[in-house]
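Removed from the display is one protein chain of the complex; every other protein chain stays in position.
Think of it as A and B in the order they're written, each chain with its own count starting at 1.
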Amino acid sequence: MLPLPAHDLLLSWLHTLVEATANLAFALSGLLAGMRKRLDMVGVCVVMGLAAFGGGTLRDVLLDRRPFFWVAHPGWLWILIALGVGAILFVRSSHFELTERAIQWPDALGLGLFTASGTQLALAQDLPAIVAVLMGVFTATFGGILRDVVCNDIPTALRDRRPYAVCAFVGGWMYVLADHLAWTPGMALLLAAATATGTRVVALWRGYELPAGYTAGSRD
Amino acid sequence: MLPLPAHDLLLSWLHTLVEATANLAFALSGLLAGMRKRLDMVGVCVVMGLAAFGGGTLRDVLLDRRPFFWVAHPGWLWILIALGVGAILFVRSSHFELTERAIQWPDALGLGLFTASGTQLALAQDLPAIVAVLMGVFTATFGGILRDVVCNDIPTALRDRRPYAVCAFVGGWMYVLADHLAWTPGMALLLAAATATGTRVVALWRGYELPAGYTAGSRD
Partner (left out) sequence: MLPLPAHDLLLSWLHTLVEATANLAFALSGLLAGMRKRLDMVGVCVVMGLAAFGGGTLRDVLLDRRPFFWVAHPGWLWILIALGVGAILFVRSSHFELTERAIQWPDALGLGLFTASGTQLALAQDLPAIVAVLMGVFTATFGGILRDVVCNDIPTALRDRRPYAVCAFVGGWMYVLADHLAWTPGMALLLAAATATGTRVVALWRGYELPAGYTAGSRD
């Protein structure tokens, strides 16, 4: 069954809302990282932008999609700049101790939303399921990886053992499953996002850890 | 008013000149960075290439433009390789102490030229003004960011507090303004480049500094 135009409109509006929320959460993680590294005002804004838009932009370059989210919705660029400049000018350090932990929750929401939208866009191009799921994972994780690479750290997502990309991976497969069962895109989106966000929240709450690799030549 | 063919030719020629000059300045910054990190001959050439062509190539990937500058003008690749190999084989360390400071001036020129050409190409695709300005900023700064990331440093442009991307940002808006006032592309290019280069030179000369972010958990 083809989705009705009304569905299309709703879906498109939902997509915008989803990406906006996820962008904001990731931008905040970039803000924190940039402040912690004592970057200047430009550096903080750049790291916010990489964290917020890096994942979606990589996905769109790989899928050859245009326009990018930040080209279609340039207002978000202003919001990011205002946030970054405002944070540098007005915020005191004590506040950030607080937000550091608080940011885990919007970040988990962003993880779910980006996973779901990335998987959906890739499936819409008839890509193989594993590729579509990985596009969801890239969308959700690549912003954070870019943020950490530019800050000269080994990306947190690759080394802290706390499930993150794995949650996106599981969420992406939920989308594929729902799509296979012919659920509506909106429902599939919801299932995938809830799964990725939910597993992430549970993993954080219960302190689950992934196994790590090491060799005789490992650091320490 | 449509530009006459003669204008087009002149503009195209001007573009090539502008990109060539900017490329050379950025290549020299890559040469210095690579030598300082004691990279080998290949490493120095790669870092020069990233610094020179990284910004323009990212812009073209984002704008979906082909061919890249270095594909259309492959002679520049030879010039870069010759410069890198020559520097490794013939140059003594004492010379570089000298060039380190000297490079700020061609670099400021490159900043202006890349800003102007990046903004112009984005506006030609009818992108929103803020996006076009940021494309100018990317063109001007991303080569240096890639250079520093590959050299395993936090990019200078993001942390040294000296205005750099900010000058590109201001220059880009001058292009948008000139375009809005229906100036010829050549005049708009000149205004934007002069603004970005000029503010950079003044900022260096007067020692202006941007505010920086820090939190209780900052380094030192």
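Just so we're on the same page, contacts are C-beta pairs under 8 Å (C-beta built on N, C-alpha and C of every residue); 3 or more make two chains touch, one makes a residue touch a chain.
Predicted, not measured: the structure shown is a model, and the values here were computed from it.
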Of A:17, A:72, A:181 or A:210, the one touching the omitted chain in the full complex: A:210
Touching the absent chain when the full complex is considered, from B:35, B:109, B:127 or B:189: B:35
Contact residue for the chain not shown (choose from B:66, B:101 or B:206): B:66
Where the missing chain touches subunit A, by residue: 61-62, 64, 127-128, 130-131, 134, 145, 149, 152-155, 157-161, 163-166, 209-219
Absent chain, residues of subunit B that touch it: 32, 34-44, 46-47, 57, 61, 66, 68, 70-71, 74, 77-78, 87-89, 93-94, 96-97, 100, 149-152
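Everything below uses one rule, namely that only the chains that are shown with their structure count from here on.
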Approximate Å spacing (C-alpha centroids) for the pair subunit A, subunit B: 29
